[in-house]
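Missing here: one protein chain of the complex. Every other protein chain is in place.
For clarity, chains are labelled A and B in written order, and residue numbers in each chain start from 1.
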Amino acid sequence: MDALFDSICSPGGACDVLGVWLAALLTILVLTYLIHDSFLFRLASSLLVGTAIGFASAVVVHRVLWDLVVAPLWADLPNWFSNTWALLIFLVFFCFPLWLRLAPNSRATTWSNLGLAYLFGIGAALAIGGALSGILAPQLVATMSVSVSPQANGWDWLNGILIVVGTLGAFLTFRFIQPGNRPWQRVYDVITRTWGTVGRGFIMVAFGALLAGLIFARVSALVGQLYFLIHDLPATLFK
Amino acid sequence: MLYCPQCGTPNKSNSKFCKNCAALLQPSTDIRCPICGTSNPQDAATCKSCGTRLSTSAAGMGASDKLSPADAPETITPFNPPELSQDADAPGEKPSGTFGARPAFSRSNSEWLRRIGKTPRAEPAAATPTETPPPAPAPAEPASSIAAPKTDTPDWLRELQAEADRQQAAQKASVPEQPAPPKPQLSEIKLTGDDYDYSDIGGQVTDEMKAQLEAEAGKVESVEDEVALARRLLGLDVGAETAAAAKPETSAPARVETTPPTEPLAQIATPPAPEIETRVAPTPTEPIEPIATPPAPEPVAQIVTPPAKPQLSEIKLTGDDYDYSDIGGQVTDEMKAQLEAEASKVESVEDEVALARRLLGLEVEQVPAASKPKTEAPEPVIAQKPKALQEPSAPVAPIAETPVETVAAQPVQEKEQAGSPEWLAALAAASSAAVAANVLRDAAETKPEPEPIETAPREAIETAPVAAEAAVESEPQVTETVPVAAVEAPAQPTIVRERTSEPPAPVIPPLASGTLPEWLRVIVPPDEVIAKDQVAAEDEPPAWVKELAPSVATLGPAALVSHLPDLNETERGDLPDWLREPVAPATPEPEPAAASTEPPEIVREPQYEGPVELPAWMRAGAPITRDAFEVVETTGPLAGVSGVLPLAVALMEPHTLATPTPARSEGGRIFQTILAEPLAPAARAERAARAKNIFTLTHLLYLLIALAALIPFLPLGLDELGLVGKEVVNSPSAVFYDQLTAVPANSTVLMAFEYTPGASPELDPAARVILENLIARQANVIALSSNPSGAAIAQALLGRAQETHPEFTFVNLGYIPGNAQGLKSLAKDWRRASDVDVNGVPWSQTPLSKTIHGMDDFALHVLLLGDNPALDTWMMQVQPAVQAPMVAATTAAIDPQARVYVNAKQLNASLRGLTGAAELELWSANPGQAVKTVNALSFVSLVLAGIIIAANVVWLMRRGKA
Partner (left out) sequence: MILWGINFGVLFRRQILSVAIAIGVGVVVLLGQFISNATLDNIVGTLLGGGAIVAAFALLLGLANVILFHTKRIVKRDAQMPFSILILASALIVFLIVLPSGGTGSASLWVLRYIYQPLETSFLALLVFFIATAVYRALRVRTWEMALFALSAVVVLIGSAPFMQIISPWFSAAREWIVNVPALAGARGILLGAALGIIATGLRLLTGIDRPYSE
């Protein structure tokens, strides 16, 4: 396919010009949604879904099914899969039964649970290990090592205090424990609730920053597409 | 399911009290016939009375309906004689309690009477009418109070009363040792208009009658007593007192209300004659004659004149209140439903009475309208049937065939009838004549049924013992029973006698067009309105009826059932009784069989293909007793059959909303409410109004954003405005740039393209500038992606870079499957020798395989991250196992999260989206797309911030004003 394409289309040639116009057309089709949810928009959305499905499936088939499964088996075929029997067993018991999920009413879908159990087991283990070593430990260390000493540079000490207070407060926001009846328990509850309320403020600030970042990201996409329409599209006319 | 004996409301099986009227529910093991209401043993397969096949599902009804009148034929039908209240209305005025009390419509409940017999009377208030008894023994109190006539009471009445007193006294004396049955407490007696239901013996309870019943509650010790008392009150049995002396067993009342009677019985017993005469004045007096000489099979006096018509306000067409015992008949729930449905069409008492008579099948030449089964039969059946189609009260020949009443009641009845006062006879005649007139008028539009009385025996049998028991009541009720009997005329015999003994009722002129509802006029041409004679002359339904529902002209239950779709038990349970099981005809019926071969499309449209052979009990000549409300088929194969659902009516008449009743389900009420509500205004108006506004605030916002994005692209010299320079030391972009510049020459850098094409506008510029910097440092790049499209993006960028810099060396490992698992495996073991890159070259054969054996062999890890999961995956799976420096170029959306990892030293630096890329381009002296688009980025961001500020300012201002 690539050879055929290369023979037909040369870099910067007609195919690229056609591609630019096609991209511009698709961009306009999507932006018509601002006027009305029309057939054109649905056309563009269907095209996107189909393209994404085709692209992902092709990459997975090529890179996994072929490179990791078929090719080794094919290479080992003369030896009657002597070296790849484990792979075969693995495929038979864990991989192929997954496709039985396409027939949900079939009693054989129980076989697909093996592959899912395998995935879930590995995923859970990796998640636990990653949460422990990748998030919990470094973040706690970072929180504890924040400089709160006034001798730090500038207002860093105050920032450090704020970070510590904010981090713990955000953590305490999700505390749902009924207080005890003893005085100290009630005092403790008041403190933690107040701290949790402060932490909620920090969370809202974080959400505000995330919203701003999201807006910025989408604006970047808009600006990028406009730049394409303004810069790249006319450039093809003057080629 | 338990059916309340009072109101017929279905209740749960474990209910003790009715949810509607709070009547005591007592499960019954008997099975009640859905057609005739006869109580049958539980193991009975067919009804002993009418032969209807009894289904197990109907057993629930029957089992719950222990107190139904079918079980207790001794139930009585109270009568609402006019002018019986002491605070009687002025002459000429309509008496308040004539037909004012809401008649109890359900099957009778003798329970309270049984209780009355067992418990002593304790309510002085309730016993108000009984507190004015004549000096007679206690049992005779009510009788005496009722019987005590006023000064103008005729002698015969006084004699009867005295005789009754003597009999009661003798009875008391004769059985002194017998333990008096526990008389029910007055609180157990249901003394409300809803609770007295003697419709099965025909009658309508008024407040006065209630008072009488209360007063005599102490005397009632058995069901027969109750029945006799009620019949006496209703005037059904003039000689009911003699039967009352037999002391039938009483049944405990289900519930007792302490509603005191409105007037003493004595006053009820002596209505002013002139008033009655006035009331019945318009009616001919001839009908009185038959009352005086009742034939043997007829227990009640003939109705020679129609009774005084009650006011329309007195008609209570609710499910609990139907009591048409005064015109004879036993009302079932199906009839109730029909009456309810047609309540809106009832405009006068005559209409009501005619309708009731039609339903009860009192008129022999009746019509297709049949009584409904006890289940929730479709009410519109009746409602849909126009008056024009109501059964005519054509004269019926086989009057003499109705055995109906007992002979025992006749002598007294005759005696009473012979000596009945004129007012009484006039009253009886008036009521009967009114009913007859209505029925006859209705019959003018329908065909007369030659043998409707065939079903009468059933009701007659029921009413006969009722009448007999009512006759047990003492003579104090004689005077009332006479008019009551005259008015009530249980079943056809009275009416029939009336018809035969006198000329036919006035010919009902054909209905004028104006009297027909609009929808019916459309359907029925005026010239097709049939007069009575025309209807009588024909033997087929009108043509237009056939047109509309040709298959419904006549059909039998078997045919109906045979046409039903295959229903499971649950669905059959929803059907009315008469549809659940087909009636097994005594003789083969070709039409239903033929009809069964062509199942109709709709359940309620079976095909009529001719007359069918009727079972023996349906055939003419068989002695039948029919309820006054029984609807008798007049045409087709079911001629003479009663209890058939008038499907023609059901199909043709439009559904009309009837007054909601407590018996209806909540869902029905809600449905009616919804139907009654006006249609919601069409949304088209809103859409049209909306369409008119082409330019709204939303469009303004869109325009603002578009302008903010486009204007910076104009050649206004607004390039790279405000980009932060390297002078700011702590700029994140500067730190990132420093990390890039720190990469040693000829080292290898890992670049992870973890973003989709959607993030390309933000990260492609960053990737390009990073590559530019790395190429400038002669670094090699190994690219990979856990995203299927990331590998393609990487290949595009790397290939383009290689085109401009041929010395640039890179390896694209392509798509790493498994996401977290693949990255973890990569972090642990890097690559296997056999793993290939995007070009199919095994790793071991790539030029960089010799220097890179693990993740730590890289000089720098540059992560191009488009979303948060990718960031977390790398931080969780790869970063803990990697010691090499790691930097991330992220979109602006996840920059705050990247800062967390930067702060925790998990990332050395982070680059924020397009702005960071623009800064890098500036510092790299290679301005590109990022620099050219950053102004637009700024303007749009500022516009959006302004929108947020403006929205809140406006909102605060409006809130301040408010």
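Here is the rule we go by: a contact is a pair of C-beta atoms (placed from the backbone, for glycine too) under 8 Å apart; a residue touches a chain by one contact, two chains touch by 3 or more.
Bear in mind the structure is a predicted one, so any value in this text is a computation, not a measurement.
**Student:** Which of the visible chains would the unseen chain be in contact with across the whole complex?
**Tutor:** Visible chains that the missing one touches: A, B.
**Student:** For the full complex, which residue in B:20, B:38, B:739 or B:760 touches the chain that was left out?
**Tutor:** B:760
**Student:** Quick one: which of A:43, A:71 or A:230 touches the chain that's been left out?
**Tutor:** A:43
**Student:** For the full complex, which residue in B:818, B:885 or B:927 touches the chain that was left out?
**Tutor:** Missing-chain contact among the listed residues: B:818.
**Student:** Residues on subunit A that touch the omitted chain in the whole complex?
**Tutor:** Residues 1-2, 4-6, 9, 15-16, 18-20, 22-24, 26-27, 30-31, 33-34, 42-65, 68-69, 90-91, 94-96, 98-99, 101-102, 109-111, 113-122, 124-133, 135-136, 139-140, 142-143, 159, 162-171, 173-174, 199-219, 221-222, 224-226, 228 of subunit A touch the chain that is not shown.
**Student:** Which subunit B residues would touch the chain omitted from the figure, given the whole complex?
**Tutor:** Its contact residues with the unshown chain are 697-698, 701-702, 704-705, 720-724, 728, 730, 756-761, 788-789, 791-793, 795-796, 799, 812, 814-819, 821-822, 824-825, 828-829, 838-839, 892, 895-897, 899-900, 903-904, 912, 915, 918, 934-935, 937-945, 947-952, 955-956.
We adopt the following convention: only the chains that are shown with their structure count from here on.
**Student:** Which of the residues in subunit B come into contact with subunit A in the complex?
**Tutor:** 702, 705, 709-710, 713, 758-762, 788-789, 791-792, 814-815, 817, 820-821, 824, 834, 836, 840, 872-873, 875-877, 879-880, 891-897, 900, 903-906, 913-915, 929, 932-933, 936-937, 940-941, 944
**Student:** Within the complex, which stretch of subunit A touches subunit B?
**Tutor:** Residues 34, 55-56, 59-60, 63-64, 67-68, 72, 122-123, 126-127, 129-131, 133-135, 138-139, 141-142, 163, 206, 209-210, 213-217, 219-227, 230-231.
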